[in-house]
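Only one protein chain is missing; all other protein chains are in place.
After this line comes chain A, so read on.
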Amino acid sequence: MSDKTGFLAPSTYSRLLPHAVLMTGALFMLLPFYWMLLTSIRAPAEIFNVSLWPIPQSFHALENYAAATQTVPLFRFMLNGVIVCLGILVVQLLVAIPAAYALAKLPFPGAKLFFSLVIGALCVPMQVLALPLFIGLAWADLLNTYFALMAPFLLSVFAIFLFRQTFKSYPDEIIQAARLDGMSEMAICWRLVVPSALPAIAAFAVFSIVAHWNDLYWPMIVISDMRLAPPPLGMLFFADAESGTNYGALMAGAAVLTSPLVICFLLARRQFIEGITMTGVK
């Protein structure tokens, strides 16, 4: 890296510069999280202290986290998040994978029309559908249920589109060999094509879970019962319950509710990044 005179070679500078820029950006992005953690261990008197020093004058973590977990059912919110995210993801995959396989590999009348419908559906924002969906669910007496939380997201046109593009590149000859060997189209789809598309499926799973774990808009519309609230809505209930005064406990709750995704990301960092760069290429 550095030569004997102590000067860095020009190429080293050009490599360090992007890192320096990125690190500055990362600092700004991590600052709110750091502030959240810091506030969650400070005493109420210290909350508005601008110091970034990590050790508070009086260590108040236990009280804050206890307050957070006792005032509202934090773990219930997390369980709701898990149920909703997994429920959505499983149904999305069960529906989107066969649909994408049919669009990618099976010639059938109307295939082009269906694919244009998929693309068209990508252009419709969630907010447009919110009111009719709400009225429909209310009419069916399904408000305040897990089903209401999941229903609008069970069919993901984005998943169909993404998987169709991935499956398209699967070699036709292997599919034909499988047909000659006697595999059904479903077996070809699930046992041959899906294993080869795992990176794309993982990438989609990441997007789906993150989006629905963090979703506040739709739960606010269909859920008024605190016991069914997913994490962001739970935070909102907590803020209301505390009238927004006990910031230490509020931040403790936020830290608890953010942690599952952060832990997941740290555990599966490599797959996460691979998946996202892959969808970038596609």
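Things to note:
Quick note on the criterion: a residue touches a chain if its C-beta (ideal position, glycine included) is under 8 Å from a C-beta of that chain, and two chains touch if they have at least 3 such contacts; residues count from 1.
The criterion applied here is as follows: contacts and distances are computed from a predicted model.
Taken from the listed names "Acyl dehydratase", "NADH-quinone oxidoreductase subunit H", "Putative transcriptional regulator" or "Glycerol-3-phosphate ABC transporter ATP-binding protein", the protein name that UniProt assigns to the chain not shown is "Glycerol-3-phosphate ABC transporter ATP-binding protein". Set against the missing chain, the residues A:T24, A:Q57, A:Q70 or A:Q176 yield one that touches it, A:Q176. Touch with the chain omitted from the figure is made, among A:N49, A:S196 or A:Q271, by A:S196. On the side of chain A, the interface with the absent chain consists of residues 171, 173-174, 176-183, 187, 192, 195-196, using the contact rule stated above.
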